[in-house]
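For this depiction, one protein chain was excluded, whereas all remaining protein chains were kept in their positions.
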Amino acid sequence: MNAHDGHILSYGKLLAVLGVLFVLTVITILVSTVDLGAANIWAALLIASVKATFVLLFFMHLKYERSKAFAITFVVTVFCVALLIGFLFWDVSYRV
Amino acid sequence: MTTETYKPFHQTPMPPKYDGVLGWLITYDHKRIGMMYLTTLMVWLSAGILLGLLIRVELMARGQTIMDAQTYNAFFTMHGVVMIFLFIIPGIPAVFGNFFLPIQIGADDVFFPRINLLSYYLYLIGGILGVLALFSKGPPDTGWTFYVPFSVTTRSDVSITVFAAFILGMSSILTGLNFITTIHRMRVKGMKWFQMPLFAWSLYATSWVQVLATPIVGITLILVIVERLFGVGLFNPAKGGDPLLYQHLFWMYSHPAVYIMILPAMGVVSEIIPVFSRKSIFGYKAIVLSSMCIAIFGSLVWAHHMYVSGMSDLSVMIFSLLTFIVAVPSAVKVFSWVSTLYKGSITFSPPFYLSLCFIYLFTVGGLTGLVLGSAGTDVHVHDTYFVVAHFHFVMFGGAGFGFFAAMHYWWPKMFGRMYNFKRAYIAITLLLVGFMLHYMPMFVLGLKGMPRRYYDYLPEFESGNLLAGIGAVIMVSGLFLMFANLLKGAIKGEKAADDPWGGTTLEWSVPSPPPVHNFMAEPSVKSYPYDFSDVWKRMNLKTSTPPKSQ
Amino acid sequence: MFWPPQAWQRYVEDGRNARTPVRAARCRFWMDTNGLSDKIIEREKMGSILDPVAGVDRAFLYIFGFAFALLTFITILMIYFVIRFRASRHPVPEDIRGNTLLEVVWMAIPTLIALSMFYIGWQSYMGLRTVPEDALTIDTTAQMFNWTFTYPNGKESDSELVVPEGRAVKLNITSKDVLHSLSIPAHRIKMDAVPNMTTYTWFRADRLGEYNILCTEYCGVAHSQMLAKLKVVPEVEYLAWLDKTPEPVAPAKAAESAVPTTPRFATKEMFEIGDKVKFRWHIEDNLLNIILSAETQGWLAVGFNPQQTMKGANFILGAVVDGQVLMADHFGTGYTKHEEDRSIGGEADVLNVHGKEENGVTEIGFSIPLDSGDAMDSKITADGETIILLAMNMTQDSFRVHHNYRAKFKVNLSTGAAQKLN
Partner (left out) sequence: MNTKTKDNTGAKFGMWLFLYSEIMLFTGLFILYAAYFREYLPDFVNAGKELDLRYGAVNTLILLTSSFTVAAAITAIRKKQAQGSLIFLCISIACGIIFLINKYFEWGHKFSHDIFPNSATLNAGPRGENIFFGLYYVITGLHGVHIIAGLSLLITAAWFVKKGKIVASDFVFLENSGLYWHLVDLIWIFIFPLFYLVI
């Protein structure tokens, strides 16, 4: 149990991820200048989620964890967040 | 694990070198921490009980009896806060979970012993802050739900209590996190998930709820303080805020919290029933799965507290439907416990008696929960004494009796001494009778329409309230006797054997009280945690059928 | 709102759907202190409109029925097993670890029961939410600690909801300060009052009589005093009432004085009005001598000459607490509000105070100047019309607690001619 699970991320890979994150930041700002109506917020959230995924997988090493427990529990948490927000809208969207 | 000579944990300082009081205050032995929780919790419980009693005395007669309305409001608020945040939520996990979870899974401690100690101190500080509010100039008068906008506008000291609840939440999160990691990483070699005792399972389910739901109430309570300090207006209707959102956030935690209260108690009962039936539990996997289902689906029914709050009819429907769905896993458990008794060889004992009471009282509470879950009927009884009766049945009759059962079950293991059975039986009977007399009339009062949190009431509610008051007094005597008996047992009771009941889980394989690292030798894991063949052998029993695998 | 299905609307309208009328009656034993279900059964028998109350009671019955059955079953089984399989009788346990079929069954059956309970509960809920089109709409405003009902013609009524018999009544509810909740147990309805939001509920005023309205959302110190009355009256009476102005009285603070228990002025030849709260008086020079008495352990009050509701009225409040008489001179500063004179720049102009509380009867006497010259006392004319408000709280001595009885009179103080208003 002691040995630290193998994979060491190379600087190159990390830099590449940072590059992607920068590009996505620029993209999201550009997208926000285009008026897509309600789609704007969804586009922004989508891009944010992609960015978050990169951070999670590489910076936070999630991709390289040996134990599945990390990924499973993380997904469960995100699922909870989605359900709570989603279920709230049964109320706020349908009030008379 | 060298074969050391046996020395009970309370005689072996942990960390070493620190003896005496300091050896307790800075200990990170899970058993000592469990004992410290027990002691502290008893103090808060007494405060909660006293407040409950004062409430009852005030309500014995109409009009002012012993206190004015403001005091009454503060008292029921503090009663609720103390009972919920200081007694029933931390209760079983912090005391018995800490003490027995590591032993049950063959570990020598929890995964983060120091964080465990930190949780305890957070609990202590939170408790002191919370109870301190009682002695401030204006103790909070909002009800334990702290509904806005009242909690933001009232002049009483809401912030301090709310902050206390926040700290207690942190304590609860850390405990949960600790237990999950412990269960994931520290099960003794060879113990697979489905070989864990049910109590450990129930704590696992509970811990997840603690980790994921508690932060939401944390931030909500912080917002109440922020609102009081800075007047941001997030919940203030005059500034565009929506008070219903507060209620949503509050119940997103506080409904799951009711399962934080009941699941560990269910775990305790799932341990006790098979032991005194001398046979394996009926439907081990179903019980495990129902715990997990309760934890998961229980998080999706929060708005059943809000049927008349003005939220949309659609969400009334959805949350009502889901409420009925989560009742089913509880049903599975009740049926499994009762079936476990079938063809057992039942010996009676105080923990067993309490478990039977638990099943009965929880069923009453749960079934009346269905009345509340149904939308049309809840409109009539919402915020009446019907709800008060419901939750005392599930919380006191359920989680509380579970706590008492755990005390009686594990007492000999914790203290190495046994209490007096006869006195225990008398106490439990008094408790049960007082309980019924106290809370049954409340159902009727509620159906008749008596609102809760009422300092004074209409003449038609007089007799019910008087009856309840008398019940409370009987309950006092029962509880008093029970605690006195346990205390006496712990000090001067007969020495208890390592396995006085004939249990199968690992805690019964170690000396009473356990040594500091729990196990004298590497624990051996049973392929099925409730395999009683060893117990039968020891008791010279033969079974009529060979164990079937499930 | 897309949801409430038309199906329910039909259910409400189609009275023949009314099933099992007798069952609804049984609930009455606990709940219906006002005999409402009788009426409902009557109507169900006649095949007229099904009331939501019946729907709710049916749901109660359905759920309670199953609950009792299940509870009894589980309890008896449990006790039976414990006795039957006790060690002395059944020393050799059998190792049963489960039974998949049984487990599936006891998952499936409760699921079905639970779903049916949900359905019937939801149905009854829709009944509570589906307002008939011809409903009389009344705006309801909650405020610490009373209810104001505003009728379509603009008439405001405090703590008293008067409705004509037979009509469906819709209440649009809102709050001025914190959350409250309007509950009428007899009609099985309840709805929160939320500031800046309008919620609604409705009921059918089937039966003449008075019903309790209670505040069921905790709202502060006098939450339990935030009561009101629903009065279902015949249509004619309702219409007559609608043209008149209402009159309420509300909380206050105490001023103190040590006083004797017997009157300090001559008590012969006093005029008397009032039933529950008795108001006796006579005029002596420029003073009006007054004795108030009632069967109460709480406070008593009299008010003079309101401009409207309580506004502009001069109030004198009194209570006997532990043999001490507490008096307060107040002025109505709002329609439902009054404050102590001294706190708003006036004087307390009460003389010759006496008071006692004996055998549950409180009596308070005092004199006030007909014209005190104080801006915070209204002038009282000896010969002419004076409006007198009488109020009390039957249990509470604190003037901050709302009244739970009140009456209103038009009086000529010199002649004693009096007329009770509504």
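Each chain gets a letter, A, B and C, in the order it is written, and its residues are counted from 1.
Throughout what follows, a contact is a pair of C-beta atoms (placed from the backbone, for glycine too) under 8 Å apart; a residue touches a chain by one contact, two chains touch by 3 or more.
Everything quoted here is computed from the prediction, not taken from an experiment.
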Fill in: Contact list for the unshown chain, restricted to visible chains
A, B
Item to complete: Among B:T27, B:Q64, B:T206 or B:T220, single out the residue that touches the unshown chain.
Response: B:T220
Worksheet entry | Residues of subunit A (touch criterion as defined above) contacting the omitted chain | 1-2, 4-5, 8-11, 14-15, 17-18, 21-22, 25, 28-29, 32, 35, 37, 40-41, 44-45, 47-48, 51-52, 55-56, 58-61, 65-67, 69-70, 73-74, 77, 80-81, 84-85, 88-89, 92-93
Worksheet, complete the sentence: Had the left-out chain been drawn, it would touch subunit B at residues 107-109, 111-113, 115, 173, 176-178, 180-181, 184-186, 211-216, 218-220, 223, 226, 230-234, 239-242, 245, 248-249, 252
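FYI, only the chains that are shown with their structure count from here on.
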Discussion item. I'd like to verify one number: the distance from the centre of subunit A to the centre of subunit B, where each centre is the average of its C-alpha atoms, in whole angstrom.
Written reply: 36
Response to the item:
Touching two or more other chains in subunit A are residues 94, 96
Discussion item. Could you pull out the residues of subunit B that touch at least 2 other chains?
Written reply: 244, 310, 312-314
Response to the item:
The answer for subunit A against subunit B in the complex is residues 69, 77, 80, 83-84, 87-88, 90-96
Worksheet item: Contact residues on subunit C for subunit B in the complex?
Response: 1, 3-4, 30-31, 33, 52, 55-56, 59-60, 63-64, 67, 70-71, 74-75, 77-78, 81-82, 85-87, 90-99, 102-103, 106-107, 110-111, 114-115, 117-118, 120-129, 177-179, 181, 183, 185-186, 188-192, 194-197, 199, 212, 214-225, 227, 297-298, 395-398, 401
Item to complete: Mind listing the subunit B positions that touch subunit A in their complex?
Response: 184, 212, 216, 244-245, 248, 252, 299-300, 303, 310-315, 318-319
